[in-house]
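Note that this complex is displayed minus one protein chain, with the remaining chains in position.
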Amino acid sequence: MAKILAVDDSASMRGMVAFTLRGAGHDVSEAENGQLALDAARGGRYDLVLADVNMPVMDGISMVRELRTMPEYKGVPILMLTTESHTDKKMEGKAAGATGWLVKPFDPEQLLATVKRVLG
Amino acid sequence: MSKAGLAQFQQVFIEESLEGLDTMESSLLALDNGGDGELVHTIFRAAHSIKGGAATFGFPEMSSFTHEAESLLDEVRSGKREIDGAIIELLLRTVDCLRNMFARAQAGEPLNDAVAEGLRNELAAMMGRGAPAAGVQARRNVDQADAWTVRFRPHAGMLAGGNEPLRLIRELAGIGELTVTPELDRIPEFAKLDPTECHLGWTIELKGPAKRADIAGVFDWVEDECDLAIEAKHIVAEVAAPVAAPASPAAPVANVADAGAARAQREASAESSSVRVSIDKIDGLINLVGELVITQSMLDTFREGDIDAARMAMLEHGLAQLARHTRELQESVMGIRMLPIASVFNRFPRMVRDISQKLGKQVKLELVGEQTELDKTVLEKIGDPMVHLVRNAIDHGLEMPDKRRASGKGDTGTLTLSASHRGGNIVVEVSDDGAGLNREAIVAKALQRGLIASGEGMSDEAVADLIFQPGFSTAAVTTDLSGRGVGMDVVRRNVSDLGGTVTIRSTQGKGSVFTITLPLTLAIIDGLTAAVGEERYIVPLVSIVESVQLKADAVRTVAGGGELFRFRNEYLPVIRLHDVFGCETSIRSIDEGLMVVVEGEGARVGLFVDGLIGQQQAVVKSLEANYRRVQGISGATILADGSVALIVDIAGLVRLQSRRKAA
Partner (left out) sequence: MGSKTNPQRKTGEARVIALPADFRLADLADVKAGLLQALEAPSVELDGAGVERVDTAALQLLLAFRRAASAQGLPASWVGVSETMRDAAGVLGLTQALELPATMPA
């Protein structure tokens, strides 16, 4: 079981991610945007952060950049939830410090496989 | 995850997407009016969320459709394309089309139609290319070999980014048998080593038949964070077979099999409506309940011991506190159903734009009090009457630019929608600075229609009120906007169904104000309790005109058995509640009881009751839900003594009465 933070402004997407991961026995927290995710991350260490790219208040890329400045988030996997059309976003996310990405649309099985992949 | 698990988020997705579409629409309109570039990001974000979610939640058609719009927006966002009226127009139609698609999704119908197909082509054309050719796939020759050498040297920052060679090499081990040789020559001196950097490298021999793509796939996230060389040791074949489709091919089949179940799910969720409640409101409720519990335990101490003067004072204090908390709790619980009127107001910018363009009028729309909250049920039903009033105001109220200029006004007319709380009511006003009502035209029309015998001596209010009479229309030419066979009478009826009233104030040449007054909620009504024999009935306060005590000879029986009485200058039919509802009462003579003059469906009648007991707030309980529908009764409530009182449905009684008359 891992502590996972799911960040997405879309309640449906966030809900689906959290629901799927909880079903797999993980401890999932949710945040609506990058800023709230940072607040959550400061309050406790997560083993994995899954974040949407486009969000109001603070987008996923800025959030990753901020997270990577925190010593306790060095090396922690952070995956961007992104869409195929945005190859440049993947690269921007990577440049900011993201570990990898999960391409939308994804189904619960793909999500679990990817999470398993990073958590080992 | 089960399909049912997914379905629960499908409904949430549809709800948030509809909100997203509203945002897109209002932002597009703001952009059209010279709004700033930040709006483009807002619009993009909304489109992007819909696209991303659509495919995940089982609407691939919508996803690919939105994709076109998103690409267009992306070009605007990144400055590659200037936004103009044509793009805004196209995107607005895209918003409409998506709304329709969501409606079809909720109904379980196929999402694509000719409109969607046409729009998709238009979007693609706008992007400067045709519809994407079907079936084009990136094809790469598949390198296949039964032994590979992988040289993998991470850049220093790779580890901090969360990519772990342990994981990568373990994944490789899933492809074939590995021999891993580390490169240790770049590790710096211990004291100088930054432990977060990576200075290791590996040469990995992989045995077993494998495709280059599978090996490269392991490293897809770190392409730009490492030096990677993948070399085949024994080339088996150059195969030109098409690459397997990236999405699992089994998925569509599964979708077909589950379509029935998914549809049932969707239908079920489409019917159940929900309210989103802010955490603040819930916290407030929890606080109140907490206080209630404290008060209750305080009052509990009075179970034992004598009550002297001091304790009596405490008891009174406690009871007062209980009353206050109960009232606050009631208000808070009602507050959960309260939503800002903004969701209704927000449909008007688009509508006003479309109508005024069609009519060649210039209209500026002002929204005031968008955050005013009202009951969700009222909110859902207030839209139609407002649409009618707004159409009417643009169509009949506001003048053409040249006519406005002639009367010394600016070319652009102003239409204001405002909402506010006044007392226990919500007041929604639709006002315009147009021509105002034309008294002569209205009187002439009313005479022609036989609604009045003469306009002489009629007050301006009475004349204005004529436009709410069934079948009244003053427009010289019936336009396709307002002239849809729906008149102001329908507006009045819709509003009165909500327990509200609609009135008009108008000044010729200056404009008109339509005022809709609505109860805050439909769950509680203010009413007068009337006694009929042993029974108690609640008469909604909004319907009551006056109560009068009549002399026995004031009521005349007309042919057919109906009774009439004179009230001011008209004869009103009498409805004896004891007759209608079959109650035993000794009070049958008109001078012994009370005549309550009420108004409903635009008509007045007198309700004959034994007497009035008092005014009270009644929490409406549905009779249909607990028993069955009863004509003339809108619900029930529980009185302070625990007995049940029925709430009189005035409009229903009036209808009942007119049917009797006809029979």
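Here the chain labels run A and B in written order, and each chain numbers its own residues starting at 1.
In this section, a residue touches a chain if its C-beta (ideal position, glycine included) is under 8 Å from a C-beta of that chain, and two chains touch if they have at least 3 such contacts.
Here the structure is a predicted model, which means the values were calculated and not measured.
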- Using the touch definition up top, pick the residue from B:Leu159, B:Leu415, B:Met488 or B:Ile504 that touches the left-out chain. B:Leu159
- Listed residues B:Arg153, B:His199, B:Lys403 or B:Lys621, member touching the removed chain: B:His199
- Query: Of the listed residues B:Ile169, B:Ala213 or B:Leu285, which contacts the missing chain in the full complex?
  - Reply: B:Ile169
- Which of B:Ala86, B:Ile187 or B:Val333 touches the missing chain? It is B:Ile187
- Across the whole complex, the chain not displayed is touched by subunit A residues 45, 71-76
- Message: Counting contacts across the full complex, list the positions on subunit B that touch the omitted chain.
- Response: 159-160, 164-166, 169-170, 173, 180-182, 184, 187-191, 193, 195-200, 202
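Everything that follows uses one rule, which is that only the chains that are shown with their structure count from here on.
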- Task: Please work out the Cα centroid separation of subunit A and subunit B, and write it as a whole number of Å.
- Result: 30
- Query: What residues on subunit B touch subunit A, complex-wise?
  - Reply: 1, 5-6, 8-10, 12-13, 16, 42, 44-45, 48-49, 51-57, 60, 63, 67, 70-71, 74, 159-164, 166-167, 170-171, 196, 220-221, 224-225, 251
- Query: Contact residues on subunit A for subunit B in the complex?
  - Reply: 9-13, 15-16, 19-20, 23, 52, 54-56, 68, 74-78, 81, 83, 85, 91, 94, 97-101, 104-108, 117-118, 120
